[in-house]
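Structure provided below as structure tokens; questions to follow.
Every protein chain of the complex appears in place save one, which is left out.
Note that the chains take the letters A, B and C in the order they are written out, and that residue 1 is the start of every chain.
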Amino acid sequence: MDFSITEEQSMLADSVARYIDNEYSFEQRMRIAEGDAAFSQEVWQKCAELGWTAMLFPEADGGFDGGAVELMLIMQQLGRGLVVEPFLANVVLAGGVLRRVGDEAQKQRWLAGVIDGTRQAALAFAEPQSRYDLANVATTARPEGDGWLLNGRKTLVLNGGDADVIIVPARTAGEQRDRDGIGLFAVPADADGLARRCYKTVDAHGAAELTLADVRVGSDALLGDAAGGHETIAAVIDDATLAVCAEAVGIMRALHDKTVEYSKQRIQFGVPIGSFQALQHRMVDTLMACEQTRSLLYRATMLQGEGSPDASRAISALKYQVGTAGRYV
Amino acid sequence: MDFSITEEQSMLADSVARYIDNEYSFEQRMRIAEGDAAFSQEVWQKCAELGWTAMLFPEADGGFDGGAVELMLIMQQLGRGLVVEPFLANVVLAGGVLRRVGDEAQKQRWLAGVIDGTRQAALAFAEPQSRYDLANVATTARPEGDGWLLNGRKTLVLNGGDADVIIVPARTAGEQRDRDGIGLFAVPADADGLARRCYKTVDAHGAAELTLADVRVGSDALLGDAAGGHETIAAVIDDATLAVCAEAVGIMRALHDKTVEYSKQRIQFGVPIGSFQALQHRMVDTLMACEQTRSLLYRATMLQGEGSPDASRAISALKYQVGTAGRYV
Amino acid sequence: MHVSLSDAETAFRDEVRAFFRERYPDDLREKQDNGIALTRDDYVRWHKILYEQGWAAVNWPVEHGGTGWTPVQKYIFANETANANAPDIVPFGIKMVAPVIYTYGSEAQQQRFLPDILASNMWWCQGYSEPGAGSDLASLKTRADRDGDHYVVNGTKTWTTLGHYADWIFCLVRTASDVARRQEGISFLLIDMDTPGVSVRPIITIEGEREVNEVHFEDVRVPLDNLVGEEGRGWTYGKVLLQHERTNIAGVARSKYRLARLRDKAASTVHEATPLLEDRNFARRLAALEVELQALEFTELRTLAAVAVGKAPGPESSILKIKGTEIQQQLDAMFVEAAGYYALPCVPHEFEPSFAVDERLGLGTETRTALRYFNNRKASIYGGSNEIQKNIIAKHVLGL
Partner (left out) sequence: MHVSLSDAETAFRDEVRAFFRERYPDDLREKQDNGIALTRDDYVRWHKILYEQGWAAVNWPVEHGGTGWTPVQKYIFANETANANAPDIVPFGIKMVAPVIYTYGSEAQQQRFLPDILASNMWWCQGYSEPGAGSDLASLKTRADRDGDHYVVNGTKTWTTLGHYADWIFCLVRTASDVARRQEGISFLLIDMDTPGVSVRPIITIEGEREVNEVHFEDVRVPLDNLVGEEGRGWTYGKVLLQHERTNIAGVARSKYRLARLRDKAASTVHEATPLLEDRNFARRLAALEVELQALEFTELRTLAAVAVGKAPGPESSILKIKGTEIQQQLDAMFVEAAGYYALPCVPHEFEPSFAVDERLGLGTETRTALRYFNNRKASIYGGSNEIQKNIIAKHVLGL
């Protein structure tokens, strides 16, 4: 049992923190968020140059072999800066699938570009009717000739508008809510029959609705087993949940700090509003909520990093805490 | 729609309030609560003299024809004084059953004494395994000769130690959790085979555990239909729930008032603790909880008084509020 | 003590219900049902329909054109308005400035303003808050200095709701600074928005809408006749108005309507193969919210009943404000939960037609829930923040 991080990890966290402090001010962030583009290519290139996009991938794939701790450290800082660039979509979601079940050719074709920041990717894990059930997949993949024919709809595809490749879970067998029978297909964004409607989300990330009407892909588009995609998605979503929770911890702490700071400056009734006990106690409550959440974040990160069988439950506990504490803060 | 009470109702509330203020001080209450007896006979006689025990019964039975409003007014004041005398057990529980399904002879034998305060009664609605399911009755009543043979156990029988008669729900037919097949039997406390263990509850009311081992009662002990007792109990428990909620509103308000008062007197850091904003806001929260609960009490009382089909749900809503707000206050 | 409606009350309810069925325009109904912001003209049109019916001024005294309704009638009217999902009358004229004018204004002011307010010929906005004066309203700095038969007004008002629609603004301004209590130097002034030197700048709120503004005054000349009541007594007048505003804010009938819609939504949303409404956790929280709302409804009725027998809406109105806004915000949050992923797309108006690909991305649907959630965070802050309300209750009700 050890709560300290290594020197390399500390340097990574500092590197992201420094970038946010020096080059990603709130004003800069709002310019990107309110612009037409979903994110800044320039910022994204910088993320790649600084090695963050490569951090979580095995050395064999051209990465730096980072794990849950590195993911947590990066995401906390990205949260602190409310960074809108598609780290989650590229690295954690699409990259997480490719890393786990992509073969060498697929990694060369799709993952290498994610790692060096030259290509954009997305994972279309949600459908209009699915809510939070990852196995609820109505999109179908029918074998045709040497490849597959895809039909269906996907919703809230993060980075879907900018992605060069979209990983599409589609049903190759079974009923709509079966865990078995889901295949994962790497679909080029310019495939015939693929239409996308792009928008920004309330937190200014790019996303898209997709329709797939008789989209033809080759056999080389199938990532891993044609029926075993659910297990992969579930593992990726565990990572992604840990990631968004780490991001949330960064956001919560920043919000708490800014609130405390403002309460010392804002004068009403001739005194800083931070001198009122009711507000002091409320800020203590938010501090405790932040610290309790951070504790669960460390717990989940360590268990996930060690591949513990308790990791998935720990991530759920963390997510629950983020959902309640985050709204409170 | 009218929120005002009649002059008679106002006089009733004043009468109970005056008695509490003048003759049932907290010290007096603690003497009774810590004494060996479950309650004070003297106080109980006074309750009868002042007409409260008769208030809720029809004129034909010797009562004053009061309804839900009168019940609410009395119970709020009894709550305010933390009165331990068995108004609920006699008047609302046992009296409620006898009033609804007792025949003339049964009323003469058992109810008249409840109304004039000369006899004590109880309703044994709980069993060791039942929790809050009123239909979960394992105690059995087997026809034998002209009467019935009762066997089983009852728990937390309020006023069970002092009762001259105990109304015992027992299964005459059906399975343990069926609503049908429950009969109500008026069992004299001195019946052979009836054993009771007496104790006080945490709120200083008298109660008892009962065992019934081959208790023989005559056919005249059966109150109402041999299989339809559940409906009667459910109706009585609705009244009783309204009653304890009204009592709780009285308690909550007294607690709130005493807290506010104490906070003005207790000096720490050179000032009354009531001057601290954190405590002020907490007392505002308890005030709001009290007032919101009172609103639901009026709502449930009025609907119950009008025999509305929504009454039972309104009482449940009130009970929920009392459970949460009461713990908060 | 009884809760059922009398025959006369039932007849009134039927009359109101019929009015909404017959007179509430379909195009407004459609906008309301789809969560599309009404235009200035929409508001005025609806106000005039109510005016023709004699129902524009629910709370005014009869002599000025009010309804003379009992608390129960007002309760019925509010419920029917909410059940029709009809808009409330814009409050700034009818509910805010008018009570001050008919209570403290001169005969001339009453004649000049009340008929136009009643008929919606004049749009009003509120000039209370300033950048440096929020909870501590008495610290306001906007000055009105006498110059002959005019005041010269300088300063800035903020969070001015729908100020860009307004013809007139009622302001609290400082007319004296050498006073014992800061409150004593404040006056209540009516200002024509067309006067030179008045400018309105939009504030775009977190969900991207223009609802509020900053209003700047630069050497704005206002006739002395536009002072309501006495100079230096504006604080007292304004406080009366705030208490009216607070009762108004509770929005019980509206929340009842929204809760029913939330239940519909949850019943039709499939969540893990069963309706969301059957999810025990969701259902339990919905029930808890309903209980709280039932309680608040009766707390409001009790308050109105007390007002009807001559008591002013006192500090208890603060309870209605606190609880009412808490419930509204909980409803907002549960709508977001029910919407699931569809709460996330932030779809500006112009883009919406192109989203016909999914009905849930259209107008007035799930995609509105998060925007509404964010917009309505203001509810626990405006009209005197809930913390200020608690201070008021602690002081004036609990005597602390």
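Going forward, a contact is a pair of C-beta atoms (placed from the backbone, for glycine too) under 8 Å apart; a residue touches a chain by one contact, two chains touch by 3 or more.
From a predicted model like this one, the values you see are computed outputs, not experimental measurements.
From the options A:20, A:149, A:223 or A:296, the residue with contact to the chain not on display is A:296. Although one chain is not drawn, the whole complex shows that of B:18, B:31, B:142 or B:197 it is B:197 that touches it.
Contact between chain B and the unshown chain involves residues 126, 128-129, 131-133, 153, 155-156, 177, 197, 199-204, 207, 209, 211, 267-270, 273, 276, 278-279, 327. For chain A, the residues touching the chain absent from view are 1-5, 9, 69, 260, 263-264, 274-275, 277, 280-281, 283-285, 287-288, 291-293, 295-296, 298-299, 301-303, 305-306, 308, 314, 317, 320-321, 324. One chain of the complex is left out; on chain C, the residues touching it are 280-281, 284.
Just so it is clear, only the chains that are shown with their structure count from here on.
Of all chains, the one whose CA centroid is most distant from that of chain C is B.
Compared on C-beta pairs in contact, A-C and B-C come out with B-C as the pair having more.
Per-chain CA centroids place chain A at a distance of 40 Å from chain C.
Rounded to a whole number, the gap between the C-alpha centres of chain B and chain C is 44 angstrom. Annotation for chain A: residues touching 2 or more other chains are 276, 278. Chain contacts: chain C has residues 387, 390 touching two or more partner chains.
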